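Quick one: structure below, then a few questions.
Of the protein chains in this complex, one is absent; all others appear in place.
So, chain A:
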Amino acid sequence: MKGRETLSNRFEDGVLALLPRLRRFAIGLSRDRSDGDDLCQMTIERALSRRESYEPGTRLDSWMYRIMRNLWIDEQRARQRRSQTFASEEAGVSIGAVGGQEAAVEINDVDRALTSLPDDQREAVLLVMVEGYSYREAAEIVGCPVGTLNSRLVRGRDALLAKLGEVA
């Protein structure tokens, strides 16, 4: 079916055009470039395998961000489980390794301040203040009420203002 073929090309082209933005969000969420690109890759693979559930004519960017965000949450949970097991066995080694890696990466004030935020607040801050979504759009991506998004955002940005000083 030719119509369908055209549609499928448009889907891939659309995702391709979104890649720079998706990378930005992925790197912001994972606080690390190579983790961010891994997250991007998982997101693309998931999107391609679930393309049937994308409704043409609706916003592809929000759809992709939602996939990325959910994958990232899953990954965080899996990581927490792993690190709990790991830490109980050889906490000293694990902590030393993480510290060493961090020292090798140049981290500036903004990165440091963002890293200190709880995940839900960082996510809200990134979606609204970096990706430029409205509160309603960001809440749809996260899957929470607008009021919840708003209060996470406010707590996150107050914490950032306190850390970074109020003059940018």
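Criterion: a contact is a pair of C-beta atoms (placed from the backbone, for glycine too) under 8 Å apart; a residue touches a chain by one contact, two chains touch by 3 or more; residues count from 1.
In this text, contacts and distances are computed from a predicted model.
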| item | value |
| --- | --- |
| Hidden subunit of the complex - UniProt protein name among "Anti-sigma factor", "Carbohydrate ABC transporter membrane protein 1, CUT1 family", "Glycosyl hydrolase family 57" or "Vitamin K epoxide reductase" | "Anti-sigma factor" |
| Residue among A:L71, A:V128 or A:V142 that touches the chain left out of view | A:V128 |
| For chain A, residues in touch with the removed chain | 2-3, 5-10, 12-17, 19-21, 23-24, 27-28, 37, 40-41, 44-45, 48, 56-59, 108, 110-111, 114, 125, 128-130, 132, 134-135, 150-151, 153-154, 157-158, 160-161, 164, 166-168 |
